[in-house]
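All protein chains of the complex are present and in place, except for one that has been dropped.
Letters are used for the chains, namely A and B, taken in the order the chains are written, and counting of residues starts over at 1 for each.
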Amino acid sequence: MASLTITDIRKKFGSQEVLKGISLSINASEFVVLVGPSGCGKSTLLNLIAGLETINSGEIKIGDDVVNDVQPKDRNIAMVFQSYALYPNMNVEKNLSFGLETRKVPRDEIKKTVDHVANMLQISELLKRKPAELSGGQRQRVAMGRALARDPAIFLFDEPLSNLDAKLRVDMRTEIKMLHQRIKTTIVYVTHDQIEAMTLADRIAIMKDGVIQQFDTPQQVYDNPSNLFVAGFIGSPSMNFIPCTVIKQNEDTGVIFKTGEETSFFIPIKRTDLSLTEWIDKDVIIGVRPEQIASGFHLQEGNKQIHEIMCTVQVLEPTGPDTLVFVNINDTKVTCRVNPLDAKQPGENMKLMVDISKVLVFDPDTKMRIGNVA
Amino acid sequence: MGKETSKANDKKLRNIKFRNRLGNLIPKIMIAPTFTVSLVCVYGFILWTIWISFTSSKILPKYDFVGFEQYNILFTQEPRWWVASLNLFIFSGLFIAICIALGLTLAIFIDQRLRGEGVFRTIYLYPMALSFIVTGTAWRWIMNPSLGLERLVQQLGFSDFTFRLLVESNVAIYAVVIAAVWQSTGFMFALFIAGLRGIDNSIIKAAQIDGASLKKIYLRIIIPSLRPVFLSAVIILLHLSIKCFDLVMALTSGGPGYSTDMPATFMYAFAFNRGRLAFGAASAVIMFITVMAIIIPYLYTELKGTRNAR
Partner (left out) sequence: MPGKMNVMVGEKSPGMIAGRIIVYTLSILAAVYFLIPFFVMVMTSVKTLEDIKSGNLISWPREFTLDAWIKAWDSACTGINCEGVKGYFFNSILMVVPSVAISTIIGAVNGYVFSKWRFKGSEVLFTFLLLGCFIPFQIILLPMSGMLGWLKISQTIFGLALVHIIYGLSFTSLFFRNYYVAIPDEIIKAAKIDGAGFFRIFWKCILPVSAPIFMVVIIWQTTQIWNDFLFGVAFSGSESQPVTVALNNIVNTTTGVKEYNVDMAAALIAGLPTLLVYIISGKYFLRGLTAGAVKG
């Protein structure tokens, strides 16, 4: 295992700059997930770490060694690809041992390693098969086994689960996490799936347009996103963004939620970590997650942070444990996660509780979060 | 870090850089020979031929400059060139039209899931494996004015039947068309059947559900969607026509007289047999320009298409 330090790297394809000064400091045996929409540069970043492409400027350090000019094979990394990239002409055993053979590892040692890895991933009985004879899940295991066999300092995963069906994906996710807990090798894992990122990562780096938006633990990213993009990208269903104007009413600063022609509610925003006094009479965007607008909350009685509003239900989407209710607030469609028993029918009015304690406020111009960013 | 180790590191780094540069060079080194050969033997030679066409070279190259004189002779004083050009025009028009019509028809037939499809395919396509020289020899015999087709049909009872394409100079070019069609129809068949099989079945099912008849489905949906195949087919056949040399040589040797001359045989006759290098070169340049005028726009759209698809 080794740490990985990336300092201000830039990458251009032609005239287009796809990575605009990325810096990341990843600790040894940390599991870091790079997540972002397609085209954000995350896979390019992974390829640069692997050495499959060359950087235009900046520095990549694995452990204490600058590896900018080091060939992929000499970087002591291993990579698992989205398409698995198994060698179609070689059987599983050859696939696992190819990397060791090119490194001239003694034969008996190769055999030992292959057996060990095959055991660990439960693919021992597949060793003589060709990749074409394997199922998707089995190929995935072989691809991981090929990486494991090398016992590298850093593992790179490039969307390894996106070719699997939904059920298998969840299973493999857990296995990858267990594997990491066991071998404790540094992992850099690229995905576009924010749930994968949340469940796997020690820390998540969210990327957009070649820039890292936030690099933090999953909980921090979820609770304290640094900007509108991160707030909207992480979490499912996505966070609601309600445009508001900050006003002062009876010594309280807050915003108005207008839920119908005749109905509007003043929501005071008063928190130790958030003061809006400088924003009075200015526009802001209020970010509320669906679970923060519900039909009721535990410990709701006397909680000053919980406010009641009345809304007209537009559409219902039952998910099983919860029902998603869509309502209009300030002419914006808002998703609320309510108890299925409390959900009203479309067209009916419904009483909803807004939990202000976790509400986020964003500057509509800079798209950044307002308040003490933790 | 001590001075020694830092020096060692420097050396290591330089080593790595050298190896990287070498590694990056390998692909370039590997295609360098091909590139050089192409540069000389395709581009260099084309330029040389163009250059020669502006000289007065006869049997040996002579590097003077006479401007467009050879082209002037070619277009204004050489009736044989016009015969060759007109022949190419007639030949390519008929050859392309008949090959495509026959090939498409056969492809539609075979597309009806006929039994023995493999056998039909094999038979339709085998002439493509033969040399044009073999094809020409065979058809020259079949069209033999006394012992060939004419005699066969006469013996079948049509005693007035005459078939003298090969010996009548005003129609001999049609004999070339017949042999060329025989050889290349199978190719068109293969192209069209591949195109037909590539059509999304759900479109046809939708049309069937909409109540369209089989004829209508073919005329209105399937054949229009083969447009790119038609384009490729025309380009390929046009290209074959312009290059057509061996078939004419084997079937008619350009005769009777020079009535079945084509630009390809014209060029050969003047440059090699008559020792008029510059003149032959000028005709080759005209051929080259014609082909490029067809191929470059086609390639451009093709390459653009694949690049967008990627």
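Observations
The criterion applied here is as follows: a residue touches a chain if its C-beta (ideal position, glycine included) is under 8 Å from a C-beta of that chain, and two chains touch if they have at least 3 such contacts.
Quick caveat: nothing in here was measured; it's all calculated off a predicted structure.
When the missing chain is restored to the complex, the residue among A:Thr5, A:Ser29, A:Gln82 or A:Ser238 that touches it is A:Gln82.
In the complete complex, the residue from A:Gly21, A:Gly58 or A:Pro72 that touches the missing chain is A:Pro72. Among the residues B:Phe120, B:Phe161, B:Tyr174 or B:Phe230, only B:Phe120 touches the chain that is left out of the figure. The omitted chain makes contact with chain A at the following residues, 47, 50, 52, 71-73, 77-79, 81-90, 98-99, 102-103, 146, 150, 158.
On the side of chain B, touch with the chain left out of the figure occurs at residues 23-24, 26-28, 30-31, 33-35, 37-38, 41-42, 44-46, 48-49, 52, 61, 102, 105-106, 109-114, 119-135, 137-142, 144, 147-149, 151-152, 155, 182, 185-187, 190-191, 194, 196-197, 199, 201, 204, 208, 214, 232, 235-236, 239, 242-243, 245-246, 249-250, 253, 263-264, 267-268, 271-272, 277, 280-281, 283-285, 287-288, 291-292, 295, 299, 302-303.
Keep this in mind: only the chains that are shown with their structure count from here on.
Averaged Cα coordinates give chain A a centre that lies 55 Å from the centre of chain B. Considering their complex, residues 69-71, 74 of chain A touch chain B.
On the side of chain B, the complex with chain A involves touching residues 13, 16-17, 19-20, 23.
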